[in-house]
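To start, I am sharing the structure in question, which I have written as structure tokens.
Excluded from the complex is one protein chain; the other protein chains are retained at their positions.
Chain lettering (A and B) follows the sequence in which the chains are written, and residue indices restart at 1 in each chain.
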Amino acid sequence: MAALINVVDSFRRFFDGDVWYSFKRNPLVIVATVAALIGILGAAFAPWIAPHNPFDLKTLNLLDAFSPPAWSELGKPQFWLGTDDQGRDVLSTIMHGSRVSLVVGICAVFLSMVVGITLGLISGYVGGSVDAFIMRVADIQLSFPAILIALLIDGVARAVIGKEHHDQVAVYVLIFAIAASGWVQYARTVRGSTLVERNKEYVQAAQVIGRRSLAIMFSHVLPNVMGPVFVLATLHVGTAIITEATLSFLGVGVPPTQPSLGTLIRVGNDFLFSGEWWITVFPGLALVFLVLSINIIGDWLRDALNPKLR
Amino acid sequence: MNQKKSNILLDVRDVAKEFDVSKPWLNRIIERQDKQILKAVDGVSFTINRGETLSLVGESGCGKSTVARLVCGLYTPSRGSIHFDGVDMAEAEGDTLRKLRARFQMIFQDPYASLNQRWRVGKIIAEPILVHGLGKPGSALNKRVGELLTQVGLSPLDAEKFPHEFSGGQRQRVSIARALSSNPEFLVCDEPTSALDVSVQAQILNLMKDLQREFGLTYLFISHNLAVVSHISNRVGVMYLGRLVEVADTNRIFTMPLHPYTQMLQSAIPDLKMTGKQRTPVAGEVPNPLTPPTGCAFHPRCPHANERCKRERPEMIDHPEGGQVACHGVEEKRINMIKLAA
Partner (left out) sequence: MNPPLLQVKNLRIEFPTRRGILVAVDDISFDIAAGEVLGVVGESGAGKSLTGAAVIGLLEPPGRIAGGEIIFNGKRIDNLPFEEIRKIRGREIGAIFQDPLTSLNPLYTIGRQITETIETHLALTHAQARTRAIELLNEVGIPAADKRIDHYPHQFSGGMRQRVVISLALAANPKLIIADEPTTALDVSIQAQIITLLKKLGREHGTAVMLVTHDMGVIAETADRVAVMYAGRIAEIGPVADVIHHPQHPYTIGLMGAIPNVGDNNERLAQIDGSMPRLTAIPAGCAFNPRCTRRADVPNQRCTTERPGLLPAGMTQAACWLHAGQSGKRSEAENEKKSDENRKMVSV
């Protein structure tokens, strides 16, 4: 009962607070949030709400192939955005593709956060040689471009696991690769905030009480350093999706059986100059709008959460 | 003498704390600098009896806050020992140490930074109880938290609120409630009222005195404000640049300060009663603790300093008027004793 009251209370506090106020007054952010929600929900419920199932070979008809979007002359009304070379409905492939892109993006960000926050907390709290070591590893990693790191991990995985099994675990390898290239920013931010917090008296009070360092780090310091992390994470989702799209475009991302937006763009690219522009342009636009909306939200969140700007 | 000994709750013996504030190794090599050691506390000894309040008073850089943290175990002494109820803190480990920790608590100066912003007040107060295994989450715990809140003058309903919903004085009350929750015998108070307004300070000081009476608490009270110290302490210790220069009963310290630094501190108190007292303006400023003066740390500012003062560091010696003083001038009876109006 008390827990329920706490939850209701938290909601009430949120809607009473400055962040919601800032949100209400920002039409661009509201539009971006709606767009992002449409994209995410559309992707999440794709298997149920997509007009066609692009992976069910029985429903595909080669005669439907290369149909332009529904509003143009030769378009077929049931394929709103046209079809690709195999007769798959582009809208449905976009919805399913977004699903893969979002899953990879969000999981990669989540993994990144967990690793980055933990290392940042330990680095900032313990200090000394542990701090120096972790930060040097971070520095070294930052001198490599993220894409290269992801390519490297992917390449190693392919070599180690072998081609046949690789397709099954490709998504996990991809998530791991993107996460590995992204943890540093969380670690650095959290380390900075931890260095500030650990000198505050509430941490000393917990030490006097006799709590162990690990407990202090995660129960006392962590809630106080999470603010900037949310902003980073929101922006990172956009980057992660683009990284995944790039890798898939290059052919080293998700396997062709689970196409993501990147794969779709690559596949459609081949047909761009023969006139069937919709096969690559629509997935491209979907990617752009999805990432753009998320970035707008992330930008706004950073300013809304910054106490100095309020 | 033996009876008194068992009455001693805290026994600090020749405690010192050094901090290495040297620049990083590479810088030192390149700039050809020596290692720099900051002697924050340089050989301090005192005792506190059960049920009494000892105040440590001094200006910035005197090391009183460091002493507070040493007593609480936040720092380990570079030298010397601290005995709590007969047990050497450095030797206690594991379970013994944990049980010991339940018996003392600390209250901090900054009411804003001493409470975790993200925790509800009830959780903050309950933490010592849970950590020391004195209770389990549930209605009994909530009741106890409510009791503690009432004892410090707040309402049990305040347990659901966050710290930022309270004023500075109220937050300090929450700090006190947290400190009391593990039923400690000993509280270390590091400038608990310095950040508060005068009227709020009066409330908190009265509260602390009431709680001391009710629960038989022992206080180590750190402050730079002599007037506050005169109200709350039984005994006062005056510190300067990491050393104790005088310790005595409150009455003796304020009516007959013996050490020249204590005398100067007294005369520096603003004259609220407007008696138009003439002061000897205090000369100079507290020297850089990284390069303390030789011999007696106070000699550059002392009107009575002689050659011996520049060479030899004075020891704390008992004085017939009560308490102890560390001053060659007092020992050699060179300094006139001033009796101030009570």
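Here, a residue touches a chain if its C-beta (ideal position, glycine included) is under 8 Å from a C-beta of that chain, and two chains touch if they have at least 3 such contacts.
Predicted model, so just to flag it, every value in this text is computed and none were measured.
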Legend entry - Contact set of the excluded chain (shown chains only): B
Inset, instruction - Kindly state which of the options B:38, B:54, B:264 or B:296 is in contact with the chain not pictured. - result: B:264
Inset, instruction - With the full complex in mind, choose from B:21, B:157 or B:227 the residue touching the hidden chain. - result: B:227
Legend entry - Full-complex contact with the absent chain, from B:65, B:181 or B:201: B:201
Legend entry - On chain B, residues whose C-beta touches the chain left out of the figure: 59-60, 167-170, 197-203, 205-206, 209, 224-228, 230-232, 250, 254-255, 264-274, 279, 281-282, 285-286, 341-342
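Everything below uses one rule, namely that only the chains that are shown with their structure count from here on.
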Legend entry - Chain centre separation in whole Å, for chain B relative to chain A (CA means): 52
Legend entry - Partner chain A, residues of chain B touching it in the complex: 69, 72-74, 97-98, 101-102, 104-106, 108-110, 113-119, 127-128, 131-132, 160, 175, 178, 182
Legend entry - chain A - residues contacting chain B, complex: 9, 200-202, 204-211, 220, 223-224
